[in-house]
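Missing here: one protein chain of the complex. Every other protein chain is in place.
Naming follows writing order (A and B), and every chain is counted from residue 1.
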Amino acid sequence: MKLLSAQNITHSINDAKLFHNLSFDINSAEALHIRGGNGSGKSTLLRIILGITTPSKGLVELIKPDLKISYLGHKNAVKSYLTPLENLELLFHDAELKHAFKWLDQFGLTNVQDELTANLSFGQQKKLALIRVMAQSSELIVLDEPFVGLDQATADQLKNFLAKKLSEGVGLILTSHIDPMIECIELDLGV
Amino acid sequence: MISAFIHKFSSPKSYVRLTEKLYPFFIVLGVSLLTLGWIWGLLFAPQDAVQGNSYRIIFLHVPSVIFAELIYFFMAICALMHLVWRVKLAAYLIKAAAPIGAMITFLGLFSGSIWGIPTWGTWWQWDARITSTLILFIMYLGVITLHGSFSNLIKADRLMSILVIIGVINIPIIKKSVDWWSTLHQPASISISGGSSIDPSMLYPLLISIIGLGFTLISLGILSSRSYIFTREKNKKWIAEHV
Partner (left out) sequence: MVRLIKSEIFKLLKKLKSWLGPLLIMILVLIAFPLSIDISQFDLDKFYFSIIVVSILMTSFVATEGMFEEDFEDGSLEQEFLLEKDFYKLALAKIFVFVFLIGIPLALIGAIFSFANGVAFNSFAKVFLILSLSNLLLFNVFAFGNALSINKGAMLGVLSSLPLALPVIILLGSSIRTIQYGDGFISIIALMIGIGLLMSALMPLIISAALKTHID
């Protein structure tokens, strides 16, 4: 099943063209890996796909307007003045909250769950941000450099999670400098 | 259809070509009428029965205040065009008009202060009309500052347009403040709907001053907007061909 369709996406920022006439579809159980050098527009393309940024030209159509999307960008979207536990309680309820607590335990954050998020390391904050993606039920997962700041064990957990979600029919779009080790369609934005 | 019409006639290229032809006409007419109005008003119009010669600042003050409001109203129309029809020329015109509006509002406040000393015995009074005009001046500063704070100029254009649209609420408040609140400020000397309260011998030079200042400000606006268009569109081919 097609999840979204991008048609002739062209985008410039202050007259500097990032990319031109990109077209692609994302289907269920498919992964798109967007590659490119620094400043090639990978994060911008993700934001265009999500509808956060309006492209200079072109169109992105979602199969349905209320498509459930989980997104992790450069910013973690966690509150630094709350504890990890409070952050999760803010985001989730009922079954999803229980699921989130399981991931909190799996990522080894249980011993810091009552500390202020501001006092956690970069990697720990990244893990907390990832729990949002992992605990949420979604039809499309969009990740911007998800492996940055993660230790090898967590990176492996993430790869396994993504592979599992793909097999369940969830679509995936990610940008990453390292090989995600899952079967992907490659989109290269160049240097 | 409306959108197509607007986009046909509102490209920066068409605007630059059109204003190139109109500018000499406007500047000559503006300066001539302004000079005529001021000389007539300052030297030949009779003294006021109550205020004597001190009333003559009216030939600077009233046109300034009229255009302080009109320029903002013009900016609001441009803001609407930019937000609804995505006309980028409209954003350029707001950016060009804002400093001119700020300047003329300041001139209105300054000339009003000078007039206040012989008339009310004070250079400043916190009455509704003067305070509203001061608020208008701050609004102009806000628009200029807001646009200048963003490196992404497309974002800056949109936010500036939003601020201008919201600030336009202030214009009827200024216009009607003299009527709604009891105030030290005198009521409007000229009314579009009714007659005016001043003698024709003073009214005619005043009207000429207003029209003259209008054309002069349009000329300034044309200069300012053309300069800004060249900055924003500098990478476009038509600029290289034009220059």
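Quick note on the criterion: a residue touches a chain if its C-beta (ideal position, glycine included) is under 8 Å from a C-beta of that chain, and two chains touch if they have at least 3 such contacts.
Model, not experiment: these values are computed from the prediction.
With respect to the full assembly, the chain omitted from this view is in touch with A, B. If you put the hidden chain back, the residue from B:L42, B:M103 or B:I135 that touches it is B:I135. Here one chain is not drawn; of A:Y71, A:F101 or A:F147, the residue touching it is A:Y71. Of the candidate positions A:S23, A:T54 or A:S137, contact with the unshown chain belongs to A:T54. The chain omitted from view is touched by exactly one of A:N21, A:S80 or A:N160, namely A:S80. Residues 47, 50-54, 65, 69, 71, 73-82, 86, 90, 132 of chain A touch the missing chain (whole complex, contact as defined above). Not every partner is drawn; the one left out touches chain B at residues 83, 128, 131-132, 135-136, 138-139, 141-142, 145-146, 149-150, 155, 158-159, 162-163, 166-167, 169-170, 173.
Just so it is clear, only the chains that are shown with their structure count from here on.
Averaged C-alpha coordinates give centres for chain A and chain B that are 50 Å from one another. Residues 13-15 of chain A are the ones touching chain B in the complex.
Across the complex, chain B meets chain A through its residues 151-154, 235.
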